[in-house]
Every structure is written in C-alpha cells, then in structure tokens.
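Every protein chain of the complex appears in place save one, which is left out.
Which chain is which? They are A, B and C, in the order written, and residues in each are numbered from 1.
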Amino acid sequence: MKAYRIRSGDGLTGLQRTEEKTLASLAPHQVRVAIHAVSLNYRDLLISSGNYLTGNQEPVIPVSDGAGEIIEIGAGVTRFRVGDRVTPTFFKNWLDGQPTPINTAATWGAGSDGVLAEQVIANEESLVHIPDHLDYAQAATLPCAAVTAWNALFVEGRLQPGQTVLLQGTGGVSIQALQLAHAAGAKVIITSSSDTKLERARKLGADATINYRTTPEWHEEARKLTGGRGVDLVLEIGGRDTLKRSLGALRMGGAVSVIGGLSGWASDLEYFQLIAAAGRLTGIIVGSRKMFEDLNRLVSQARIHPVVDRTFDFGQAREAYEYLQSGNHFGKVVVRVK
Amino acid sequence: MKAYRIRSGDGLTGLQRTEEKTLASLAPHQVRVAIHAVSLNYRDLLISSGNYLTGNQEPVIPVSDGAGEIIEIGAGVTRFRVGDRVTPTFFKNWLDGQPTPINTAATWGAGSDGVLAEQVIANEESLVHIPDHLDYAQAATLPCAAVTAWNALFVEGRLQPGQTVLLQGTGGVSIQALQLAHAAGAKVIITSSSDTKLERARKLGADATINYRTTPEWHEEARKLTGGRGVDLVLEIGGRDTLKRSLGALRMGGAVSVIGGLSGWASDLEYFQLIAAAGRLTGIIVGSRKMFEDLNRLVSQARIHPVVDRTFDFGQAREAYEYLQSGNHFGKVVVRVK
Amino acid sequence: MKAYRIRSGDGLTGLQRTEEKTLASLAPHQVRVAIHAVSLNYRDLLISSGNYLTGNQEPVIPVSDGAGEIIEIGAGVTRFRVGDRVTPTFFKNWLDGQPTPINTAATWGAGSDGVLAEQVIANEESLVHIPDHLDYAQAATLPCAAVTAWNALFVEGRLQPGQTVLLQGTGGVSIQALQLAHAAGAKVIITSSSDTKLERARKLGADATINYRTTPEWHEEARKLTGGRGVDLVLEIGGRDTLKRSLGALRMGGAVSVIGGLSGWASDLEYFQLIAAAGRLTGIIVGSRKMFEDLNRLVSQARIHPVVDRTFDFGQAREAYEYLQSGNHFGKVVVRVK
Partner (left out) sequence: MKAYRIRSGDGLTGLQRTEEKTLASLAPHQVRVAIHAVSLNYRDLLISSGNYLTGNQEPVIPVSDGAGEIIEIGAGVTRFRVGDRVTPTFFKNWLDGQPTPINTAATWGAGSDGVLAEQVIANEESLVHIPDHLDYAQAATLPCAAVTAWNALFVEGRLQPGQTVLLQGTGGVSIQALQLAHAAGAKVIITSSSDTKLERARKLGADATINYRTTPEWHEEARKLTGGRGVDLVLEIGGRDTLKRSLGALRMGGAVSVIGGLSGWASDLEYFQLIAAAGRLTGIIVGSRKMFEDLNRLVSQARIHPVVDRTFDFGQAREAYEYLQSGNHFGKVVVRVK
C-alpha cells in the first residue's frame, strides 16, 4: 500500500512517499480501515520540525486525523461491521474519564504509525462512527481539532448556552470551536489579522470580530463587546504575547483553555492578574473517545459541516503541509487518500 | 391602585378585585415598579385551591411573575434607574449559590403580596433587567416558568449540546424548555395528547413528537428515537403515572428534573429501576437571580420570544385563571395590567 | 478445583459444592488468581432467591467479592506480576467515567461465574492491588460494598469534609461508609434497632446514633442533631418505609444515595417533598475501577480496617449466607477459601 513516512526534525522535506506491506491478518478485536482522507494539524508541523512532545527517532507514517471505511474485521469484533464509516480516536486507549499517562500513551503518528496511508489497522475500541451527513474529508477533520475544541469549550471550559467565548485566530481548532459554540447557543467573538477571514467567520456564525492588527488591545474590545463584564471563556491558541490579554478579557471567575502556542510555547503569568480574575487556566490534551462521541452527537444534531479550506491529492501531501505552515488557511487542510 | 386579592382555598371565585393604597415612601434600596403585565403559573391555581406549599390565611395579592417599568428609586439604589424595564425574581433573596430555607423564604404571591397590581415595591436586589427584544407580556413569562426550565435543563439537569431532552406536555415550563434547549443545541422530544399542539411544538424547534394518547408506551418510543440509547434528561411534569416511564426512557446515568405533578403529586419509585439506570432525580425549586441572569443572556443571544398563548385584560384575570385551568393553553397565559 | 454453584431462585439450599476443572491456558491479557477469601453481599441473597436484576438460568459460581494472589499471568500482561495480591472489580469492564450498558454488562456471579472458587481467571484490567495493611479477608469486603459506599458518599453524594451523613443500619455498606466518612472528616449519624450495634458503631467513629425502634421519628432526631439544619446526605438502604423519612432528614439542597431496599424495593415519592427540599436522589450501581483505586488510596492513607464480623470456612458457605440473611451481622460476612 502507498503511504508517507517522516522522522522528527527532518522538516517538511523529510516527508517521503513509501510503499508498505499490509498486515496479513487481524487480531480478534482489530479492524482494517481503508483511509479515504486525512486532515493536518499544527501538531504535524511540530513533529516534522522536531518540536513536539513525542519524537519519532525512526521514520513513521505521520498524521493523527483520518477517516475511512472498514474493509475487514477480526473474529471478536462487536462494535463495527464491514462497510462502516469510521474515524480513529486521537488517543488509542483513552475511552472515558480522566487522562492518565497510560491511557494517553499511544497516539497516531507520534511514536507509532499514523493514518497517512491507504490502510490502517485499529483496535475496535479506538474508532467512532462518522455522522451520516459528513463526507470523509469533513470527518477527517474531527479527531484532533474538533475534539480539542469540544474539550476546551464544554468539558474543561464549562461553557454554558448564552455565555461568551473568545477564539484566537481562524485556524483549525478556532473554526471548529466557532461552529460548535455557535450551535450550542454561545456568543462567539473571534480575532484575526485578516478582515477577509473575519468576514468568513461572521458567515459561520461569529457574533463579533476583532482585527488584532488594527486593534492590538483586543482584550479591551472584547470587554466592551460584553458590556464591560468580560468573556466567560478564552481558547488560548496564540502563545507568548497573548496570555496576559486573554486574562485581561476574562470576566471574574472565567476560564482560559490553553491549547496551542503559535507564537511561542511559554508565557509570563502574572499571579495577581490570575488571582484578581479568580481565573482558571487548563491545559487541553485533545480528549477521550467519550468526548468524541458527545461531539458527534452535536455535529449530527446541528448538522455542522466542518470547514475544509483546501483539499490536496495524495501525491501533494508535502504541499498540504506547506499550505498549513503558511498560515493562510481558514479551517482545515485535507489530503485525499482514496 | 387597582389589584386583586385571593385567600388560599377559596378557589377561583375567591379572586377579588380591590383598590389599594400605594406605599408612600421608599426605603433606601427599594424601587417602585409600574407593572405592565403578569403571567400565570400552575402554582397560582394551587394557591387558589389551597394545595400549595405555602398558604395565604388572609387575602393577598397573587401571582409571582410580572414585568414593568421602574418609576421611582430609593436614595441608595445603584442597580437601576427610573425608566428601566424589569422583572422581579421569584425568590426575593436567593441571589446565587444553593437554595436555603432563608434565601427561599420570601416569594411573591404566597405568604406575601404578589404582582397582580398596578404597582409593586421591590428591593433593588430582587429585580433583573428585561432583554431588549422582549415586550412586557413576554418578559412576564420568565421569572417562574423560564427560570425553572433553565435550572431543570442546565443547572441540575446538566444538559450538554447534542444531548436529548424529553419534555412532558406543552404547558408553560415545557414550551420554555423547548425553546431554551433548542437554542442550546440539544435534541428535543416532546409529548402531548394533541397532534395540533405537537405540530406547533415542531415549529418551535422540537425534533420529535409523541402523542401519549395514541402511544401510551411513550418511553419506548423515546428510546427508539435515540437509537435505543435512551434520553439524557426528562423534565418530569406529569405526576402519578409518569415517573416510571420517565425512568424507562432514560439512558444509563441520565437525569430526571422533577418539576410538577399535573396528574398527582406523588409517584411510586422502584428502587431497582433507579439503580439499574444509575439515574438521578432532582427536585427543582425555580432558581436564583444568577440563574435568571444566565437565562436572560441566552434569551438575548438566541433572540428567543417566549410563547404567549393568550393575553387577557386586567378585568378578566379570573377568565385567565380559568383558561389556564382548562389545560387548553400552549405556552403561557398573560394578564395585561397597563 | 473446589467451588460452589447456585441457580437463581433455588434459594440457599440450592447452593451446592462442586468440583471444577481449571482452565488450561491464559489469553495474553489474562491472569490466574488463587482466591483466599470472599465476602457476601445482600446481592448474593437476592440472586439465590431469584430477586436480582440479572438471573442465572443455569447454576453459576456465585459471589462478586473476593481477594487472592496472582499465580500465573498471560504473555501480554503489564499491570501485574505473579505474587501480587489483588481484588477483582465488581464490573469487569467499567474502568472510568460514566456507567453504560456495555461497561456494566459483565459482573462476577450474576450471569457468569463468580469468585466462590479456588481459582478465577480475570482480565488484567479487571483487578486492583490490595492495600498493604489489609489481609485477604478484609480486602475481600471491598469490591461491592466499599466501592458502593465510596460512590454513594464522595462521587454521587459529593460529601464534603465537615458535612453530615446519615447511614441506615449497620450492614456491610453502612459500616464501610461509616469508616470512610469518618476518615474523610464528615460527621456520621447512624441508625439501628440495636443499642449494642450502635455502641459498636460509636467505637468505629460514629458521632451520633439513633435507635429507630425507640425513636421511630428518627428523621426529626437527625435534624436536631444538625441544629435543625438537616443532614447533607443520606445513604438509603432501608426501603419501603424509609424514603419519606430520609427526605425529611435532609437539608435543603441535600442528597439521598439510593443503594438498597432491605424492607422492600419501592417507595412512595412525594414530589412536593422532593421539590421543597431541592433534593437529589441518585441510584448507586457500585462503581468503576477508578473509584476502587480512589477508595484504596483512602483506605491506605487512613489505615482503615474493614469490619469483618464473622469468617466461615469454605465448607460452611451456606451457613455464611444464612448468617447474612439473619440480619444479625455488623459489617461484613466472609468465607475463607484458602
């Protein structure tokens, strides 16, 4: 079967197309999935540049997020049948409850093979059904980005209907969060340096937009947009320069879900600011299979179509990575496998 | 000023129109509100028939839910100005946190005067602003019915976006709950004995409807509508015969918010059924001012217009009570005061 | 190997000693446990009389709660080594998070073989380590009774240090709950019809006791013991006649964890009483492996020794059942296997 491999630190030029043998036989609880589409995350760039939590010493098949069809099942499989449309879960063993070093140890594409390949073998517990109204490209955007958004918004973020969430930028997680929060009755404020992207965000349901280039004190603008009260939740994706402003935008007792760090992976935290806000910062590490299933229920109920910004052919995987790296995307970048 | 008075147990014929003196002067933190509209609840029928928790030995001005305009403020008032449009909170002293015998002791229209009058005096802490897009009749429907629905759905019921809630009947609380749950991205199943009412519910956003007359085993139908999984939450409004079915409709780990008892105020509870469902039953006692403010944020954000089924003139208050008692209403019954 | 078998509905005389073959080989993630002691629960009586949720059409090896030593491990086992002291979890597949029909489907001794046998085969995920300071008899009391108490107190019951819990009777769950709540800084009120048992409960840490025979209005006494405020939590074990009193003993916003029904498995629930108390009733279905591990941490930290009322030899298993049925026990009844 065709696939790609990459070693951590080799950079995007290290992404090499390969031909792989398919595994001959399945263990009792395994299934074989024919991948139709995969979706890239900022994590995939970090892995290629060698800056991710987990490194790959040897070349591995990259990418965590994919969607496909089950083409074979092991003798003991009860959760799926051949022909089912499925997405792998980001963590292979975190089913429900709290994350632990054990249930979060195994992921796709970091430390072990991922989904940028014609076929993958998965344990039946590590897959969820695709909502009926989604195609494979849309479904491929869910495992990391949308589950992260779900956890950040509704689990750790405890966002309630009618509350206000502030989203930083228009990348994958932010746009998924925009669609989810909007469907859940929340008020959404989103920032970008591009008025064109902000216009697109409005069409997806954003209630208010802030161009952080023309309004660098965006936290003050966010406060104004909530009548001075402050926002209930911020999804912190920016990095070095943003945490102070995120806390500045917060209502007393509000929360910041810490997801990314596009502009750097550390920030100064002023204790007095956190204490005066009675604020809560939580590190978001994607989510459990249970969260994915809960997410899918909302995606189905609200008939959300995740935003696929651009789709690349299998042979153009490196171009897809480069497009993501350019930062010009709005929503998700997808690679067609089949 | 004109008003009505009633004594517990006198029945609807006991509802008598009166002329009252207005209080001459305000204490520092009081405001005077010119009531424009009031809305009736099942509680008002229980008070008139003498079946409510709290009785009125002497005739009191009835009704808890009203809306009006501030026409005078005490010397120390900081939360409001003359001209502000406001609704009283159901409990005069439950601001935030848990209910206690002390903060839930004082309510409007049971044990002390209510709002079916041209003017009321309220402490500034016992009022909230009316969402801009609502008229007084719509705003008058919120204090008891909508706050109860909010508490039942999102506080004690912990309803999450994409989950399924089952609502019993098309009375005031159910229809408010339908609008709120729909706006919050939940799937709504609603029951009624009238296909006409079910049709109206669909137009308000109900995802599925069950006529419990033609489908007496409605809990089984509800299970089917969730793919066999069971609903996440039931708002129990029915009474004697319904609890067993409510538990039967529930998913494992689901919840029942116990609000009313139209057909009786007790029920058989089978322990095995509750345990096997790992179910949770919670008694809902309206809610705090904080919940009311949270509710208003969603009402504003989603531009919800509460359903006013029928509006009566001030002189027709008894007809309004009778109409509520008939059970023919869909949503709320309002009496215009001004 | 020696074991017992019983068929649902055959009664205690149906409990028959048998000789069984031991399973020849282990699957990769299985371990073989030599059982040293088992502990009986009220559930075991219900299974024998045919009144339990799940029936055994064919004779199965009964009992859910046991403790033993690992004597062999499968090729893929990572959680345990030969020689480890372990207890099986009540549910074989409920690891963490919420209960579901799937993760609670398989238990020991109902529908499939239990632990009243010289050996059992278990998946490595279905076992937890025994706290160091416990012997096998003490450890055998934990899987059902103590995990149920933990869930009822600290998970669904949300008991906080300094709060008051009321425990009904001095059976297995109550006495475990007494020890756990006492170690967690809660105030414990316990009821019994025997002053002798109440005296023993005091020695274990009960702060107050009520003889419900001499004080049938025990809920009023419980209120007095909290200065009129009401208790924060009740563990409802009694049944038909007790729920009304449990709710009567409750503070506003308090909770009842519904566990058993010694005197009947249904109760009249008065809606007004539940609503006026803003009370919460939750059905407790034992608990997850995560809860068991959390429990063990407290058992270790506080060096709790579960109360083993009486220990029977393997050949006297029926006498052990009969003793439990007599209701004369205080704490747990154990059968030695090795």
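Simple rule for what comes next: a contact is a pair of C-beta atoms (placed from the backbone, for glycine too) under 8 Å apart; a residue touches a chain by one contact, two chains touch by 3 or more.
Note that the structure is a prediction, hence the values are computed from the model and not measured.
Just so you know, the chain we are not showing touches A, B, C across the whole complex. In the complete complex, the residue from B:Met1, B:Leu26, B:Leu45 or B:Leu95 that touches the missing chain is B:Leu95. The missing chain, though absent from the display, is touched by one residue of C:Thr22, C:Gln160 or C:Asn328; that residue is C:Gln160. If you put the hidden chain back, the residue from A:Thr170, A:Ser192, A:Thr209 or A:Ser267 that touches it is A:Ser267. Only one of A:Gly55, A:Gly76 or A:Gly253 touches the absent chain when the whole complex is considered: A:Gly253.
Within the complete assembly, residues 95-98, 288, 290 of chain B touch the chain that is not shown.
Mapped onto chain C, the interface with the missing chain covers residues 154, 160-163, 180, 183-187, 207, 294-302. Residues touching the missing chain, restricted to chain A, are 53, 98-101, 104, 156, 239, 243, 252-253, 258-261, 265-285 (touch as defined at the top).
Note that only the chains that are shown with their structure count from here on.
Chain B has its Cα centroid 40 Å from the Cα centroid of chain A.
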